[in-house]
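A protein chain is absent from this complex, but the other protein chains hold their places.
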Amino acid sequence: MIKFEHVSKTYPNGVKGLQDINLEIQDGEFIGIIGMSGAGKSTFIRTINRLNDITEGQLTVDGVEISGLKGKSLRQYRRKVGMIFQSYNLVPRISVIKNVLSSLVPDMPFIRVMFGLFSKEDKIKALEALDRVSMLDKAFVRTDQLSGGQQQRVSLARTLAQNPSVLLADEPVAALDPVTAHEVMDDFRRINEELGQTVLINIHHVDLALEYSKRIIGIRSGKIVYDGPVAGITKDMLDLIYSKDGADK
Amino acid sequence: MNKKLEAVLSKEPSRRVQYSITGAILLILLVASSPALGGANMTSKGFEIGWNILTGIFTPDTSLLFGLGDSGVAYLILQTIAIAFLGTLVGAVIAVPLSFISATNIVPRPVVLVTRFIIMAIRTVPSLVYGLMFIRVTGPGPFAGVMTLAIVSIGMISKLFIETIEDLDTGILESLDAFGSTLFQKIRYGILPQLGSDFISILVYRFDMNLREATILGLVGAGGIGAPMIFALSAYHWHQVGAILIGLFLLVFIVEILSDKLRQKILHG
Partner (left out) sequence: MKLYDKLFDAEQFTLTNGKTVSQKFTRTPLIILFLLIGIAVSVWVTGFSLTMLVTNIAGFWHIFGSMFPPKLSYFLQVWRPLLMTIQMSFFGSFFGSLLALPFAVLAASNITNNRGINLVVRFILTVVRTIPTLVSALIATYIFGLGTFAGTVAIFLFSFSFVGKQLFEYIETVDMGAYEALTATGANAPRAFVTTVFPQILPTYLSTALFAFEGNVRYAAILGYVGAGGIGMILNEKIGWREFQSVGMILLSIFVAVVIIETVSQQLRKHLS
């Protein structure tokens, strides 16, 4: 369970990324986060795995206050919270499976890390993750030979291989065409249903968010303006979330 | 808006003026450079030598061309390749740290200015000067050639390495961070694999260039196929000159094709 209590985030330059956020996220939820560009969606999602630090309030995950985590404990925490970015962040000139295997590295002994000696179990783990996103047949292909959608799936597989309990995704389909975007979103849905992982996705595109999420969080100017089921999103609500002055500080 | 456009257009001098100015400058420079033609002294002897070299190429000294001993073309080619290969490797060993401390995304600007100045200075000194300096260190022979090429390669290798380092995709590091990697793991799995193939392709390219350089090191006694060629030339052994020139051509030509293929494979799979 993820719990925000009076969480605020002010960037060093004074911009208020998040203001007084209060909410709870139960295990296994599928949440779409919507809002205009600059509203604070990325900031919200990045605080959950501590790519951003919060400046006020309390953020607890499974009962642990995460702003207290440092060094090794922080890295261990991040193993449980996988993150996917809009850019695929894969090394282009190595094979797909090597990219996927890299997410297993933090759990390996030093010598194996140093020489890239992956055990057979690790490789099977990586291959199964690839199979989950229908990319098994591309496992030994060079990553730069794949299309954008395929690369985003590999990126998803890399995160799955570390077996996280929470999946965070920051605009994962923003760079993809509509058909491919749906395919990748289908993968997220399947993972959420079959493995029961909590999924939080930032989506700029409202239709996709409404189609796939069970719960919607609407952010405007760093504040939560809607938090509830998809059914509750009315035309007026959308106007509020996406109103022109929505990004004003 | 339209007025603005017109103003910009009228500012641009007409093509004709631009062309004539360029032409005039070129002409002046050309006339100023004409002393370059000095020393032309084409005697009938020169013509004869030219003819002799040409016939030498078509009637090469076959015992030299196909000989397998220490003075045969095959061994000379092997030696030249060895000099270029080791020279490239040693050059890379020096260039890697130099490149990292010359990349703007790794060290502050002032440091970069200093290190780039050093690289530029290393690059300006002609290879034969290094050759003569290294002969004092290693004695004459191919070892001096290896060191010479190593130093000569540093400039270009680091220039290209730096570009690669500055083009690093930092998003990959962010992803590695997000799944809990240590600094060492980020370098090993985020940076090295990104740099690896580019670095190797740069080295293959430089090896190709070093091979050409290695053919002339013989001039200062630093080994390779160049030395026997000079002996043959000065002794007027045209058939030997022909044999060596053929060997040299084949060597450079084949290595160029292979290195192009290899780089294609490395960069585009």
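Observations
Letters A and B mark the chains in the order given here, with residues in each chain numbered from 1 onward.
As a convention for this text, contacts are C-beta pairs under 8 Å (C-beta built on N, C-alpha and C of every residue); 3 or more make two chains touch, one makes a residue touch a chain.
Everything quoted here is computed from the prediction, not taken from an experiment.
Contacts of the undisplayed chain with visible chains (whole complex): A, B.
Within the whole complex, the absent chain has one touching residue among A:L23, A:L136, A:A174 or A:L195, and that is A:L136. By the touch rule set out above, chain A reaches the unshown chain at residues 97, 120, 123-124, 127-128, 131, 136-137, 139-140.
Residues of chain B in contact with the chain left out of this view: 26, 29-30, 32-43, 46-47, 49-50, 53, 78-79, 81-83, 85-86, 89, 120-121, 124-129, 132-134, 136-138, 141-143, 145-147, 212-213, 215-216, 219-220, 223, 226, 229-230, 233, 245, 248-249, 252-253, 256.
By our rule, only the chains that are shown with their structure count from here on.
Once the centre of each chain is set as its mean CA position, chain A and chain B turn out to be 47 Å apart. The touching residues of chain A, when paired with chain B in their complex, are 49, 51, 74-79, 82-83, 85, 87, 89-91, 93-94, 98, 102-103, 105-106, 113-114, 116, 142, 144-145, 155, 158-159, 162. Interface residues of chain B, counted against chain A in their complex, comprise 169, 171-172, 174-182, 184-185, 188-190, 193-194, 196-197, 266-269.
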